[in-house]
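What you see is the complex with one protein chain gone and the rest in place.
Let's look at chain A:
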Amino acid sequence: MNGHVKSMHFQQFMEPAATLLSLLLVMAVDSTRTVSASRNPGCNSLQQTLKLTRLVEKESVDLIKTYKVSQGEMSELFCKVSVNDVPDSNISGLEPSEWIVSIFTHLQAFFPHFKRVYEQQTDLQSPTSPLLAELTTVSTRSRSLAAFISSFYQGLFPNLPVPEPAGGPTTLPPPKNVFQQKVYGCVVLKTYKEFLSNVSQKLRTLKPKVCRRRMQINTLFFF
């Protein structure tokens, strides 16, 4: 009889415990399913941005090669000359929110220079020159990259103000001779390539934080 009573008490405790355990199990399964399904949108956005950055970086490298080939003799010297009024390749800001905005602003700053280089090279190259096509490609990709950066930033910092394109007119160098145009073009492309390298580096530093955080959440949830 006593044994039977003890058994009854045990059963009374077991029912809520089983219910709680079932609930936790369902939540865990549901959380896992959600994470695996969405695969962390911030991480995905970062990865996409990184891929596109590397793509533009690679294309900018190819562009510089094509540029040097298309400029004739002494093309190696063109890129060693420093030119003013070209955006800096360095990214400013310490916090991610700051340097992401800096990246976006720099990207915006390069677009007029790409346009100027394209115009200058249009006069110097034949219409079928691969340089013009690659210039167009890099310019287009850079605009996409800017859109990616903006989107990533909004996803990462939804409460911060959306980065806006530079409001004022970009300072472009005055018209120069052909040599100076060639030097200018090479410096712009070289600087842009360095800038993209910095962007990649910066974004990679962010990857562990953005992508691991969710993984840690899952890990914490299970243990």
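The definition used in the following text is that a contact is a pair of C-beta atoms (placed from the backbone, for glycine too) under 8 Å apart; a residue touches a chain by one contact, two chains touch by 3 or more; residues count from 1.
In this section, contacts and distances are computed from a predicted model.
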| item | value |
| --- | --- |
| Chain not displayed: protein name in its UniProt record ("U3 small nucleolar RNA-associated protein 15 homolog", "Phenylalanine--tRNA ligase beta subunit", "Phospholipid-transporting ATPase" or "Fibronectin type-III domain-containing protein") | "Fibronectin type-III domain-containing protein" |
| Selected residue (touches chain absent from view) among A:S92, A:T140 or A:T205 | A:T140 |
| Residues in chain A touching the chain absent from view | 48, 51-52, 54-55, 57-59, 136-137, 140-141, 143-144, 147-148, 151 |
